[in-house]
Structure formats: structure tokens, C-alpha cells
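Please see the structure below; I have some questions.
With one protein chain held back, the other chains of the complex are shown just where they sit.
Coming up: subunit A.
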Amino acid sequence: MHLSQAAKKAEIIVDQVSMRFGKKGHEVTALQNVSFKIYRNEFVSLLGPSGCGKSTLLRLMADLLEPTEGQIMIQDEHPREVRLRRKFGIVFQNPTLFEWRTVKQNIELPLEVLGQKKSQYSALTEQLIEMVGLSSFKHYYPWQLSGGMQQRVAIARALSLDPPILLMDEPFSALDEFTKEKLQLELLEIKRKTNKTIVFVTHSIPEAVYLSDRIIVLSAHPGRVHSIVDNVREEGDPSHIRESERFHEMMKTVRNCFYEESGFLDGQTI
């Protein structure tokens, strides 16, 4: 964590990216001149209010959209290459499970698409189901699960191809507070075990502060990088982070980014 940035390997480079939607003359600028880097094995949150283009940014990285201007490089390649080689897993706000598939079958979907044989991956699926704590529910259908369990299945599914990068689009924002905290803790545990590069889109300041190594704060209309907050998460037992002095200091720092922006507090601290 305390390596100099030059020594770290840049995994994702977002370079002067702008994104406009709509027909000419009636364009809406979702992102304007956005640039930043995400380093290997980092947990980075894209934090901002609605309309700041954070989900759009994630979709650009995933090659589900193409930027109007600028470019994105992932592991020195165009996102298209990265997508075609299945080098990232993606988790959406809505679990997006296929209703006709059981928990196990949903997790196996990417492996099936890849064309692997069942015998090759059945041990791996079992392991993933175990990892997200759904062993006794593996033959359940999505509608028989709670929202939190459904999102766990979606996370396991994203991990099934063992991609180096995990893209998450507000995965916990539809969950209640208790479930959310539990899944946040589990995500940190997964991060510790797998050491993936994680890009996490959220509009929740405490969530970003709790999870991230770095936070990229975006402002809206049009979406721009407001500031980047480094060294966010402290090392140590994640179940006690929320009580620490440092957590609250960080919350203040990040929150001030927004108040500064709106001129609400004229720079004074809360």
C-alpha cells in the first residue's frame, strides 16, 4: 500500500475520456475529460451523486459502451480485447440472475459460455458456493433467496472465470443496512483471499471509506473527477474499522469534497 505510485503497475488507465449521449444538438454530457489510473490489486471506489456518470464510466471500462472521446487502456489493451478475453467479472446493482437457473447453474453460466466441460468446473463451482456461504442453497432458484443471497450468487458468478479485475456497479445499494454491512465485510474477505483489482461504484460515503484503498470522487453535470483521496483504508481487523478515529477522519475528508463543491459550508469542517 505504501509503495510509491511509480513502482505500482497501472492496471486501468482512463485518459481524457468524455461521453455524450443523445442526438447532435440535444446532447447530454455524462462525462467530461475524465482521467485517472487504477493500480494492480487496488480497491478503488468511484464515488459521486446521481448523474455524475459513475455507472457510465464502469460500462466504458467493461466495453459495454464506447467513449465519445479519449481512451481507456486495461492491462495495456483496449477494453474490447479485455472483454473478449474475459479478464473482468461484473456485478450490477440488480443481481441479474437467470430465473430458470439454480444458484449453482447461475454461477456456472460464464463457464458454460466459455465452452468448458462440466467435469472441468464442478469442483470450482462448489468452492465458489462455499466461499459465498450458500452451500445449503445451491439447488435453490433465485426467487427462493433473499436480496442479499441473490447478490452473493452474482458475486460468485463474477468470480467464476477467476478474472484479474472485478467491476461492481452499486452492488449493495438495494440492500438493507444489516445485509449491506455483512456483504461489505465478506467482500473485503474475498479481496484479501483473491487479491483482485476491484473497481466499485457507489454513492455511499461510508461504504466507499470502509471498502476502498483509494476513492475517486466525481462531481455531476457534467461528470468530472473532483478529487482523489489516497490511503483511505487502514490495515487491521475490518470488523472494527467503523469505530476507529481514522474512519471518521476519512469520512469528514471525503464529505468535505462534496460540501466544498456545493458551496454549502464554504469550506468549514463539520
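Points to keep in mind about this one:
The definition used in the following text is that a residue touches a chain if its C-beta (ideal position, glycine included) is under 8 Å from a C-beta of that chain, and two chains touch if they have at least 3 such contacts; residues count from 1.
Keep this in mind: contacts and distances are computed from a predicted model.
Matching "HEAT repeat-containing protein", "NitT/TauT family transport system permease protein", "Cytochrome c-type biogenesis protein CcsB" or "Helix-turn-helix domain-containing protein" against the UniProt entry of the left-out chain gives the name "NitT/TauT family transport system permease protein".
Shown as candidates are A:Q16, A:S35 or A:Q144; the residue that touches the absent chain is A:Q144.
Among A:V17, A:L60, A:I74 or A:I90, only A:I90 touches the chain left out of the display. Of the candidate positions A:Q71, A:T179 or A:S227, contact with the unshown chain belongs to A:T179. With the whole complex as reference, residues 59, 62, 64, 83-86, 88-90, 92, 94, 96, 98-100, 109-110, 112-114, 137, 141, 143-149, 161, 176, 178-179, 182 of subunit A touch the missing chain.
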